[in-house]
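Just one protein chain is left out here, and the rest sit where they should.
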Amino acid sequence: MDGKGPIAAVVPGSFDPVTSGHLDIIERAAGSFQRVIVAVGANPSKNPMFTLSERCEILHEVCGPFPNVEVDILDGLLVEFARSHGALVIVKGLRAVSDFEYEFQQALMNSHMAPDIETFFLMARPEHLFLSSSLIKNVASLGGPITGLVPPTVERRLLDKIE
Amino acid sequence: MDGKGPIAAVVPGSFDPVTSGHLDIIERAAGSFQRVIVAVGANPSKNPMFTLSERCEILHEVCGPFPNVEVDILDGLLVEFARSHGALVIVKGLRAVSDFEYEFQQALMNSHMAPDIETFFLMARPEHLFLSSSLIKNVASLGGPITGLVPPTVERRLLDKIE
Amino acid sequence: MDGKGPIAAVVPGSFDPVTSGHLDIIERAAGSFQRVIVAVGANPSKNPMFTLSERCEILHEVCGPFPNVEVDILDGLLVEFARSHGALVIVKGLRAVSDFEYEFQQALMNSHMAPDIETFFLMARPEHLFLSSSLIKNVASLGGPITGLVPPTVERRLLDKIE
Amino acid sequence: MDGKGPIAAVVPGSFDPVTSGHLDIIERAAGSFQRVIVAVGANPSKNPMFTLSERCEILHEVCGPFPNVEVDILDGLLVEFARSHGALVIVKGLRAVSDFEYEFQQALMNSHMAPDIETFFLMARPEHLFLSSSLIKNVASLGGPITGLVPPTVERRLLDKIE
Amino acid sequence: MDGKGPIAAVVPGSFDPVTSGHLDIIERAAGSFQRVIVAVGANPSKNPMFTLSERCEILHEVCGPFPNVEVDILDGLLVEFARSHGALVIVKGLRAVSDFEYEFQQALMNSHMAPDIETFFLMARPEHLFLSSSLIKNVASLGGPITGLVPPTVERRLLDKIE
Partner (left out) sequence: MDGKGPIAAVVPGSFDPVTSGHLDIIERAAGSFQRVIVAVGANPSKNPMFTLSERCEILHEVCGPFPNVEVDILDGLLVEFARSHGALVIVKGLRAVSDFEYEFQQALMNSHMAPDIETFFLMARPEHLFLSSSLIKNVASLGGPITGLVPPTVERRLLDKIE
């Protein structure tokens, strides 16, 4: 028995691509919950750099070291995804006040739709506060260094995409 | 098996007095963790209305319906309180941006002192967004209605104190 | 005499579609001002779900119970719309810090253009804090429940659009 | 008929002392409502520079040009003050995000206690964004210039107090 | 010797078009640094009203009175632009909390990439708090007055574009 509970938690995101900040939230969730399911959203409002299946493939690879982490595609309501995966907890990272307000709105709506599902927030580590998938894609496209900001496999794939 | 994990969580506060908003956070924590320890802080910077032992007595009473909730006095570092109670999780409620910044600072400091202890944040319910112990004490002292904003026992005790 | 002033107030928005939160602001404005004109903006930067005339039709229907509320299309500067409708007051709802900053900027610009026109802000009710037209459209498109978040006629029309 | 409604509005504050920013909010309220009652609060948590009666005297003097403005002492709940003065509207100025959150909490509590009383917010003018009674007292006590930041009578009285 | 240091500073932006607020930041930077280089970014995510070369031409014209200000196109990483221009300082204006968070993220990323380059922030003047290129374009396109909000040459060119 390792101190983790039997509760499954969902960590949702669009992960286009997964950053070191996302991975830290996933790892911390994996340390507190018995099962963690990463929910990879299609995010239809953005023009993605990586396809949904590429993003899942990357997440499978970088989450390999965490045996209690699964990856699945989110193509409906998050609260239904959680229920169908046996999870009553959603875990989200917070970086800034603007995150706070957006996530507050999402959490209230989810709580309205599914009062039995709880959303827990984790504060991003200080060294991850400036990380976002879009800023990293922007820096990489201008030839800037991204080592350490994303997992090594993401760095390679990002540079391949840009070339 | 009830879906709760074996992890113990600490819910800290000064609870002078406990409000319906505090109680909601305690109840939600009690629904997700196997054991919840409410840590009642002395809060030396404020002139309390209720003594520490009164606050503990009230919390024992209002947490009665939740068999997995304990109450204890916090008289040192929160992270040491957590460890000595076998808890690796701290749970805090967030109501507003100003809460967010204060709690962010506290969570970063706690994480610096005890990287193995995780802080999870819960968003307050909309109907609790305007609740704070000090605003309730202020309203009660001016003769305003506080029914529903605090548990019934707190309402009685508050009115006794004010008379 | 019902306690309302002779002043006319404008409640602007894109209302694509009107939510229960919008309707609450309109109703509260209608309780304080003698005439309320709902200004339906074209909002050229977004791809609307409902046409301008559909949005006006819906607003006429849901504002039916308020005899002092009119609906009109806003196709120029808001301050000119207000003046041409004999209104010296703009009423806006505020939900969050991000609303606050955007509305602050708009109010300052309007005050620069028309110092005689005053903008009054109303805080959204707690139960409406998480409502926005775009979130509701997103939830509805994923099959989520929106009953109570929008007027019944909007619920029916939204489901028709999505099918 | 001057375009103002019959509705009375309350403008509350501690006004220790009244600043040019406060006066602007009072004047704008006086332009939109038929009667404005300035409610001067005792503010027991602060060590005031001016007594309640001095603050009322100053407000009477500086509000002289506005025939529809009255001044009265607030020594209970604001919503009861409003009702006893026949006012169903509270008007408050907003300068910053921190104001916004504090006032949001107050407005929600007031709405909980008195759903029939509405709070309207006015954004401070840009040139008043940096004004607060405490900052002005601090600057004046250090010999800094406060001309224009407070009405002339306040400037004289402040300098008298400091000497 | 005029009290200015030998340090060159970069003032970046998309300047589509330059506003009176931008010009104030450039002028204040020119008062504190020996050389100021305005970096005109392509901003690929927006549909610009003025081409890059038009924006540079306008900036050359309005910065004419400041002999120590140069204008150049930014088409890569800002930190590399700064280095290649011999500048170790970036100067940015801040208007609001949302600016603060975005600029915080940018400054942290730039500091990660180039620890030797420092970002200094200047608070916008109160009268410029409501100015943004996009709001001005919106107001102008609706026939609103923009005199004073942009330099005269920008006003003429904006009206030409809109006609």
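Per-chain residue numbering starts at 1, and chain names A, B, C, D and E are given in the order in which the chains are listed.
Keep in mind that, in the parts below, a residue touches a chain if its C-beta (ideal position, glycine included) is under 8 Å from a C-beta of that chain, and two chains touch if they have at least 3 such contacts.
As the structure is a prediction and not an experimental result, all values here were calculated from the model.
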Which displayed chains the unshown chain touches: A, B, D, E
Candidate in contact with the missing chain, chosen from E:Val36, E:Ala82 or E:Val97: E:Val97
Among D:Cys56, D:Ile73, D:Ala96 or D:Met113, the residue in touch with the chain that has been omitted: D:Ala96
Full-complex contact with the absent chain, from B:Cys56, B:Ile73, B:Leu108 or B:Leu142: B:Leu108
Chain B residues touching the omitted chain (full complex): 76-77, 79, 97-98, 101, 104-106, 108-109, 112-113
Touch list for chain E against the chain that is not drawn: 1, 3-7, 28, 31-34, 88-89, 94, 97, 100-101, 103-104, 107-108, 111, 118-123, 125-126
Positions on chain D contacted by the hidden chain, ascending: 96-98, 129-130, 132, 135, 139, 142-145, 149
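The definition used in the following text is that only the chains that are shown with their structure count from here on.
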Chain at the geometric heart of the assembly (C-alpha centres): C
Chain pair equivalent in interface to B-C, over half of contacts matched, among A-E, C-E or D-E: D-E
Where chain B and chain E are represented by their mean Cα positions, the distance between them in whole Å: 47
Residue numbers of chain C (touch at least two other chains): 97-98, 101, 104, 108, 126, 129-130
